[in-house]
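Only one protein chain is missing from this complex, and each of the others stays in its spot.
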Amino acid sequence: MKLEGTYIINASKEEVWKAMNDPAILQQAIPGCESLEKISDTQFTAVIKAKIGPVKASFTGEVNLENLNPPHSYTLTGEGKGGLAGFATGSADVSLNEHNDGTELIYLVDAQVGGKIAQIGSRLVGGAAKKLSDKFFSRFAAVINGEEENPE
Amino acid sequence: MPDTGTITSGGIGDAVQRKEDFRFLTGRGTYTDDINRMGQTYAVFVRSPHAHAKIRSVDTSAASQASGVVSILTGADMVADEVGSLICGWNVVDRHGEGHKAPPHPPLAHDTVKHVGDQVAVVIAETLSEAQAAAELVEVDYEVLAANVDTGSALSGPEIHPEAPSNLCYDWILGEEADVDKALANSAHVTELDIINNRLVPNPMEPRAAIGEYDMATGEYTCFSTSQNPHVLRLILCAFVLGIPETKLKVIAPDVGGGFGSKIFCYAEETTCVWASKKIGRPVKWTSTRSEAFLTDAHGRDHVSHVKLGLDANGKFTALKVETIANMGAYLSTFASSVPTYLYATLLAGQYTTPVIFCNTKAVFTNTVAVDAYRGAGRPEATFVVERIVETAARELGVDPAELRRKNFIQPDQFPYDTPVALTYDTGNYEASLDKAMGMIDYAGFPARRAKSEANGKKRGLGISAYIEACGIAPSAVVGSLGAGVGLWESAQVRFNATGSVSVFTGSHSHGQGHETAFAQLAATKLGIPFENVEVVHGDTSKVPMGMGTYGSRSLAVGGSAIDRACDKIIEKGKKVAAHLLEAAVEDIEFADGNFTVAGTDKSKAMEEIVFAAYVPHDYPEGVEPGMDETAFYDPGNFTYPAGTHIAEVEIDEATGVTEIVDWVAVDDFGNVINPMIVEGQVHGGIAQGVGQALLEGTVYDKDSGQLVTGSYMDYCMPRADDLPSFRVDMTTTACTHNPLGVKGCGEAGAIAAPAALINAITDATGAVTVEMPATPERVWRALQENN
Amino acid sequence: MQNFDYHKPNSVDEAVANMQASDDGKFLAGGMTMLPTMKQGLAAPEDLIDLHGIDGIAGVAEGADAIEIGAMTSHSVVASSALIQSDLPALAALAESIGDRQVRARGTLGGSISNNDPAADYPAALVALGATVKTNTREIPAEDFFVEMFETALAEDEIVTSVSFPLVEKAAYAKFPNPASRYAMVGVFVAKNADGVRVAVTGAGPSVFRASAMESALDGDFSSSALDGVAVSADDLNSDIHASPEYRAHLVGVMAKRAVDACG
Partner (left out) sequence: MPSISLTLNGRSVSGEVETKTLLVDYIRENQKLTGTHVGCDTSQCGSCVVHVDGKSVKSCTMLAVQVDGSEVTTIEGLATGEELHPMQEAFRQNHGLQCGFCTPGMVMSAVDLVAGNPDISETEIREGLEGNICRCTGYHNIVKSVQAGAKAMGG
């Protein structure tokens, strides 16, 4: 499934780019992210506790930064295994443009889920994915903007 | 029709209540999952969450340490034990003379997984929950490959089997393409239509289950299984997969909670349970969850077709050309290859005199669960093609669809009728069914009803489906020449006990059809004994001589005929005994109503007396064996051809696109009827599944990921009571000419007839040329938007 | 499914204490969502705190210009309550449309709204009627209670005790069920009282929402024809195999009209 969105962030393109490569900020932004450990500059391992309504599943997996074109764009890819729940994979093409109020961040997410969540939760998968990517980018924007946001 | 509540004597034609109902109604049925064996263990399969992937490694180390784990077995263990591939029992030879591609189908995958749900390992533990917990700890490392799930584009998608280039299983033809093309070119009118036959999940309410058990003392295996054909399962397991002599494997299919085709096949799970039971020395039980059933039970249908029908200036059909892509799924299931070929293309004549027909079927592999026979198997697809294109032609030409059909019907005096697609219809009267159905629905009054609906903001439509099917697939010599790996006879053993009760052993299996009742009626009538005295035994390979099972509406036509033949042998022998006791010549003995009588006299012996004499042969004819126990194998001379007309009338809510079935009439010709109550019930159930296909049931695989999106009742829409109307069912009768009972089979008719009737009604109401199945409210709403 | 510690407290305070003592606890009301989720292995709480043993949080009571329904009141009780049938028949009819007979026998008002499934029926009623959700610690207006998909204003250890539904002049609920699951694919609850008309939509979006353009149109002329041409944007609506956003948007309009007509 594909999702897209745009955020205006009150910071320069360079500042946003730096944040996009900062594991600490990424961890704060990824909903339910319990740990994000750096393997290399572009590779991380992550533990994410996803909670959608009654469903609670822990995903472990990798996050990679690809197609780096500083400070304009990159692709954030990830895949996680959630045991019985199944798995999730996705990529987000993120690009930055200068904007009157700072920087315009445009994302295009392509995500897939598999296993039990795909099999029995199809009516909710789209909404959940949208909610999680909105959460990620809005938190990301908030963290850069220095706004208070309590990560779950 | 008799009132189905009537209790009568239990002879042929009586709507007698079913013998099996008391146990089912009181919760005393014995289904496979109700059986528990001493020392039993529980199996849980580790399944692929990916549609297509290489297995890099399977790590069972953590799982094997888990509480209660007895054993964890993988594909590598099966390779080491030389367990065979699950086979396809029907070799379809393609247009170039090559056999179909049947790539290996290991019961446990060891190299690649090819659909979501493909099994990789089995965890066996002391309890079910321990097995479930441990299965979660099995770590499989997959290299995910691109998935290919779309029927229409499968040939150009990622390759699934090296043995099947371009994912082509076979490219098969029936008929002469050049003749058909020429006839089409010379036709006054040609109607063309793209037709999709949607994939269905059979969903018998009882999920599959199996127990494998090995007795070290005797070297014998027992397999309890939810099978429609225990003997066929035994044959496949013994001869092809596990290499066990048939004397050492007993298959028991106890009460089975519906099958609809999906329980014909030899599956990985029962195979694994039987194999594993010897490895661990204990019984191994597996019961499918519904979620697993969605991922592993063979699905049905899934065709994409392009169809052309030619008509001359008088509206007579000149030629039919059908090009179909049929999805086989990831592996070639037990009888999958025969479904879109011999069970499909051969029915494309329908009830009509179309002189030339050509069908090309390309069977393709995809990363989806295997597709095989599902109620109707090929014939619903054929009927849908024929009845949709005929309806469309009538609308294009502006002629009454009933009249166009009538004009092209094979006439009663043309039987036996050779169709251009290899079949010989023995008998029928298609117009009689059409007339009766039109009368029942008040066809003439439809325009007035439509006008009334329009006034209430509703679109009304009427759809006819004049179907034909071929049941009781036969004879063995013919199916053998077409590639079938088995014979298609049926066996019966009729065993009188000394005190006059009768056990009838049949190789066909009952999983809802009521054999225990209908077969008892048959034997009781034939032998002239009370219905209550007859018990029908089925489903156990150690009791029943041999059998081919239940599918293709064959039980009565083939299995029933075998019983009839065995009864003939009993009567024949009884005559010898009676002649001796009555001091008359055998030729002078007549048998009627349970009595052997010397012709022209009142000298008579009842069946019970003869049977007693046969078991206590103190005064007995010389050279005649004692006992009264006869076996017959019946191999029919032809298919049977049930046919009829169903008419659906619908009302569509213009605002929402919701279709309501406001009336349904079904007039079927099943030949002679043993128990009209059971027959009616079969028709109702068949229609419901056909309505399900047309309105509700769609199987959706995500095109990118290959995940099954409709994997539960949350998304796969099963027909419920409030989705369906009451049906008005009636019959016409032309007796089958080539079996002793004159019967044809009734199990699949509804599922075959219904989809075309409904889609014809919906397209009539909306004005759309086509509405894809399932015709969901949104699809119908869009059709209304586009056509008004 | 994994084992858990099962608690059956006798009071709300005890239930809260059970939750506070747990690292990973869940309240269990009707269990119609929770138990299937646990069966599938998609949730495995360490503690399950069953609210069935608590007195005083189930039942229907008449308040001043309002009906107060205890959180543990089952859908079947709401559907068959003589009081609700006479004073707020739209709510009784809504309850009767939830799930199936067996689900209605077990499922509860409190459980349903605390879960806030985007396709649940009750949220539309609460929002359109301007209901107040009462918890063990506070009162929350319905519109603040439903935050987003599966999220409410409830704290982890907060329990809904009752919902107070103000009586209105007219109200009706029109539902288009998902053909398979029978959840609301689109459900529209219309309520009219002296302050004006409120239209709440469930099933169509990520969470219940008010259709303000429809409300304005109906404020001026409370008739279904007033909704002609008042469209709901498909932009943020749900998309799944059963219905596209465009179709859902269309259905919101149809269901809203039907609800208005049903108001009489």
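The letters A, B and C name the chains in turn, as written, and every chain counts its residues from 1.
As a working rule, a contact is a pair of C-beta atoms (placed from the backbone, for glycine too) under 8 Å apart; a residue touches a chain by one contact, two chains touch by 3 or more.
Note that the coordinates shown come from a computational prediction; the quantities given were computed from them, not determined experimentally.
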Can you list the shown chains that the omitted chain is in contact with? B, C
Going by the contact rule already stated, which one of B:Gly11, B:Gly258 or B:Pro355 would touch the omitted chain in the full complex? B:Gly258
In the complete assembly, which of B:His115, B:His511 or B:His580 touches the absent chain? B:His511
Touch list for chain B against the chain that is not drawn: 4-5, 17-18, 20-31, 33-34, 129, 203-207, 255-258, 260, 289-291, 511-514, 677-678, 680-681, 684-689, 712-714, 718-722, 724, 726-727, 750
List the chain C residues touching the unshown chain? 1-6, 8, 31-32, 35-36, 38-40, 48, 50, 52, 76, 99-103, 105-106, 181-182
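The criterion applied here is as follows: only the chains that are shown with their structure count from here on.
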Could you grab the centroid distance between chain B and chain C? Build each centroid from C-alpha atoms only and quote it in angstrom. 44
Chain A and chain C have mean C-alpha positions lying a whole-number Å distance apart equal to 31
Taking each residue of chain A in turn, which ones touch at least two of the other chains? 83-84, 116, 120, 122-123
Listing for chain B: what residues touch at least two other chains? 136, 291, 709-710, 714-715
Okay, in this complex, where on chain A does chain C touch? 52-57, 83-85, 116-117, 120, 122-124, 126-128, 130-131
Can you list the residues on chain B that touch chain C in the complex? 129, 132-133, 136, 291, 655-656, 696, 698, 700, 709-710, 713-718, 723, 776-778, 781-782
Name, in rising order, each residue of chain A that touches chain B in their complex. 83-84, 86-87, 112-116, 118-120, 122-123
